[in-house]
Every structure is written in structure tokens, then in C-alpha cells.
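All protein chains but one are shown in place.
The letters A and B name the chains in turn, as written, and every chain counts its residues from 1.
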Amino acid sequence: MLLHGVMGVVDILGYYNYWGFVILLAIGLYGALACENLFKKMVGLSIFQTAIFLLFISIADVGTFETLGLKSGTAPIFWEEIHEYRYVNPVPHVLVLTGIVVAAATLAVGLALIIRIYREYGTLNEEELRWEL
Amino acid sequence: MSVVVTTVARFILPFMQLFGFYVLTGTEGPGGGFQGGVILASSFILYAITFGEGVDERWLKALKSFGLWIYAGVGTLTVFYSLFRAEFLNYSATFLSLIVPHPVARGILIADVIEVGIGMAVFASFVSMFFDVVARGDGSG
Partner (left out) sequence: MGALIEHLPVLAVAVSLLGSFTVVLTSLYTRKAGYPLSLSVTFIQLVMAVAILMNINSGGAISYWLGGWRPPWGIEYRVDILGAYVLVIVTLFSFLATVYARKTVEKEIDPEKQPYFYTLWLLLVSGMAGVAVTGDLFNLFVFLEIASLATYALIAMAGKRALIASFNYLVLGAVGISFYLLGTAFLYAATGTLNMLDARALLTLIYDSRIVQLSFVFYFIGLAMKMALFPFHVWQPNAYEHSPSAVTVIISTALAKVNAYALFRLIFSVYTVKFFQNYGTIFELTAIVASAGIIAGSVLAIMERSLKKMLAYSSVANVGYIVLSFTLGKWGVYAAAAHLLNHSLMKAALFMVAGGFIYRLGIRRIDELEGLGRAMPLSSAAFAMAAVSMIGIPPSAGFVTKLFILLASLDTGRFVFIAVMIASSLLSLVYFWRVIEILYMKGHRERMDELPASMLYPALIMGVLSILAGILWFFSIDILDEIVIALGVV
């Protein structure tokens, strides 16, 4: 029983990348929606999107799904000497690359808007700007 | 800018650009169009920060659209040139078999051409974004 409990705790701690994903998701979403400064909203959005990329990479690592220990997959390159490694699934990595480009473009448009808003209104506080609308 | 910064920048810029070109052709190694383009852009931005010189806007506009034209154009070319028998961006289409007979090598060649196109477009976009932000600020740089 005790061994079962200890193995359960090791199991939960083994999924540390998913914990990181959840914490970053919450921080980013809170920042993007609840912060008043426009720049902090962009940073929160960036953290939120990074959390999603972390999820993609975590699900790509097919080694840790099947074994209880922390043995994980390796990069998909052929080595002639070693045959028993599990290869990491490269498709989510490709999705993350595309996602990073999209997130970078969103950040660029958002920052350009922030610069012009600052030049126009002199403030980056959302509450004050709402009165302008 | 101080002597330390200018000396280090002058020394490191060629290596940055060489690395950028290596990452740019990323079909058989790490990297790809976007990554290589960003590294090349950062080399230009480093030059602009330390030495304070800019780039002609018209060149950037031309590079941006020409690079993207290469990408979409090669894709459409595979459709038209093979008389509508090959799909969009089908790299291994037979129409280039006169130049490069081996189908996998054909694919890698065309993929590298496309990566160069994307790299040009990304490079021009990031450099022009930097100059837009800086040029209308307080006038420095």
C-alpha cells in the first residue's frame, strides 16, 4: 500500500511538464484578460501561447506515456549503433514551429498598435482608454 | 556607442550572418526559413544599433514581396508547369527531371529554394519592423 502511494506521488511528480503548462496557462490568461496595462496584456498573451506550445511538446514525448519511470524518447535521427530508443513524435514540433511564427506575428501587430496608441493618447492604461471609446 | 561594443560587433557580425545562412537552408539539419531569417535580421539590427545606419526602405519592400513570391510562385509553378498533373508544392514533380534526376534530391533542392524565399521575406519584415519602431521615436539611431 505504502509503495503504491509512493509510486503515485512519483507519478504525479513525473508529469512536471504538464504542471508547468497548467500554471503558465493560468498566469498568461489572467495577465491577458485582467491586467490594466496594455503592455502587460501582450506579455500575458505571450505566456499563454508559450504554455500551449509546452503542451504540444509534452504530448510529443511518447516515451514517458508508457513507462512509469522517466525514460523519454530521443530525437528522430538514425544512429546505427543504438536500436532500442523510442523516437519522439516530430509532428507536434512542426506544429509548435508554425505556432511560434503565428505568435510572433501577433506580438508584432500588438506592439505596433501599442506604440501608436501611446503616441496618440499618451497612456497605456486600459481604464483610461475605455473612456476614449 | 563605446569602443567595446563596436569592436565586438564588427568582429561578430560575419559569423552571425554565416550562421544565419547555415540555419536558413534547413532541410537536412536544424533550422528553416523562419529561423534563418530571424538570425539574419538580428545581425542587421545589431549593425543598426551599434553604428546607427539604416537600410533603404524600398529594398526591404522589394525583398519582402519577392521572397514571398518565390514561395507561392514555386508552388503555383509546380501546378502549371506539369500541365495540371502535379499538386501545389509537389516538390518531386517530374518536370525538373532534366536537371536533377533523383526525386529526393529534387525535393531537397526545391525545398531549399523555398526556404531562401521565406528567409528573405522574414528578414525584410523584421528589419523593417525595427526601423519603423526606431525611426519615429526620439530620433536617435
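Here is the rule we go by: a residue touches a chain if its C-beta (ideal position, glycine included) is under 8 Å from a C-beta of that chain, and two chains touch if they have at least 3 such contacts.
The structure displayed is predicted, hence computed values, not measured ones.
Only one of the listed residues, B:Leu13, B:Leu68 or B:Met129, touches the absent chain: B:Leu68. Seen from chain A, the chain kept out of the figure touches residues 29, 32-33, 38, 41-42, 45, 48-49, 52, 55-56, 59, 91-92, 95, 98-99, 102, 105-106, 109-110, 113-114, 116-117, 120-121, 129-130, 132-133. By the touch definition given at the top, chain B reaches the unshown chain through residues 58, 61-62, 64-66, 68-69, 72-73, 75-76, 79, 83-93.
Here is the rule we go by: only the chains that are shown with their structure count from here on.
With centres set at the average Cα position, the gap from chain A to chain B is 27 Å.
Chain A contributes residues 97, 100-101, 108, 111-112, 115, 119 to its touches with chain B in the complex. Here chain B touches chain A in the complex through residues 32, 34, 129, 132-133, 136, going by the rule given at the top.
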